[in-house]
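With one protein chain held back, the other chains of the complex are shown just where they sit.
Our next item is subunit A:
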Amino acid sequence: MATVRPRAVLVGAVALAGMAVLAVLTLGTGDFPIAPGDVVRTLAGQGTAAHAFIINELRLPRVVTAVLVGMALAASGATFQSLTRNPLGSPDVLGIVNGASTAGLAVVVLGGTSAQLSLAAVAGGVAAALLIQLVGGRRGLHGYRFILVGVGMAAILNGISGWLLTKGVQMENARAMLWLTGSFDGRGWEEALPLLGVLVVAVPFLALACGPGLRMLEMGDDIAAGLGVPVRRVRTGALLAAALVVACAAAAAGPVNFVALIAPNIARRLTRAPGPNLLPSMAVGALLTVGADWLAMHSGYPLPVGVVTGALGGAYLVWLLVSQRKAGRI
């Protein structure tokens, strides 16, 4: 990053602090409630043995997965929105998440292992991104053409998902539905660590290698090219990296809806900075997934987290459409 904006740092810090509070609350929630003070003490290594077991072994992996998934979704969403120059151009609207979920569902229905499921989801997401780029990206990734191609692709993939759902036998069907909604139930280190690895590689790539170019691209392809940005290379690199990140997030927790759409929007509104706003978006994304998970746990019966983000995100999307129209932007 060329310059560090104080406002962006503040937004990131506040979001991370909020996320930490919610994470402590979530760690204390469950069949065996633990007071927030005890949770903090246990995390610092000074709790009782029972608390240490419950928190470190049972609950921490889930929360860490939630944090990483939120960060990954937000990073990918921020990049896509910058690429499409459109607050609606997130990987869930564009059908890339659908690619991952449909491929994953196929594995669930065929009765594959969770490792196969993860691989299929990653491959499906990246394949969907390439396909949309191929069909709709001839004249650049901005403009409504590209987004509508994504919407159409999502509709086709949904049809295929629906068919796969009817194929499954009853035992696998509940697992399949849960996978399609996105959930952190029973997620542990074996989901979190690969995702962490991808993030450690992809985020610096997106931030340092693509970030400056993306900021220029937001002014238009020609201007960016005039300023010496290798337009095609930056675009393809960012698209592939972002698709990979979102597909890995989907592989870890299923398609958790709309976090990729909302988090960067909120971050951008708060920081008022141009460009993808990668790091503040990731902080907001983690806050959103941990918060949604906490809400899902307190909703009375065990809702998967994807339902909470789906409902909140859908409402936000409708509001975004209305406000965009009033501002005359679409």
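Just so it is clear, a residue touches a chain if its C-beta (ideal position, glycine included) is under 8 Å from a C-beta of that chain, and two chains touch if they have at least 3 such contacts; residues count from 1.
In the analysis below, contacts and distances are computed from a predicted model.
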{"item": "Name per UniProt, for the chain absent here [options: \"sn-glycerol 3-phosphate transport system ATP-binding protein\", \"Iron ABC transporter permease\", \"DNA-directed DNA polymerase\" or \"Diguanylate phosphodiesterase\"]", "value": "\"Iron ABC transporter permease\""}
{"item": "Hidden-chain contact residue, picked from the options A:37, A:162, A:197 or A:230", "value": "A:162"}
{"item": "Residue of A:12, A:70, A:91 or A:136 touching the missing chain in the full complex", "value": "A:136"}
{"item": "Omitted-chain contact residue, chosen from A:8, A:149, A:224 or A:241", "value": "A:149"}
{"item": "Contacting the left-out chain in the complete assembly, out of A:28, A:124, A:275 or A:304", "value": "A:304"}
{"item": "Residue ranges of subunit A at the interface with the undisplayed chain", "value": "88, 92-93, 135-136, 144-145, 147-149, 151-156, 158-160, 162-163, 165-166, 170, 173-174, 177-178, 180-181, 257-258, 301, 303-304, 306-307, 310-311, 313-315, 317-318, 321-322, 325, 330"}
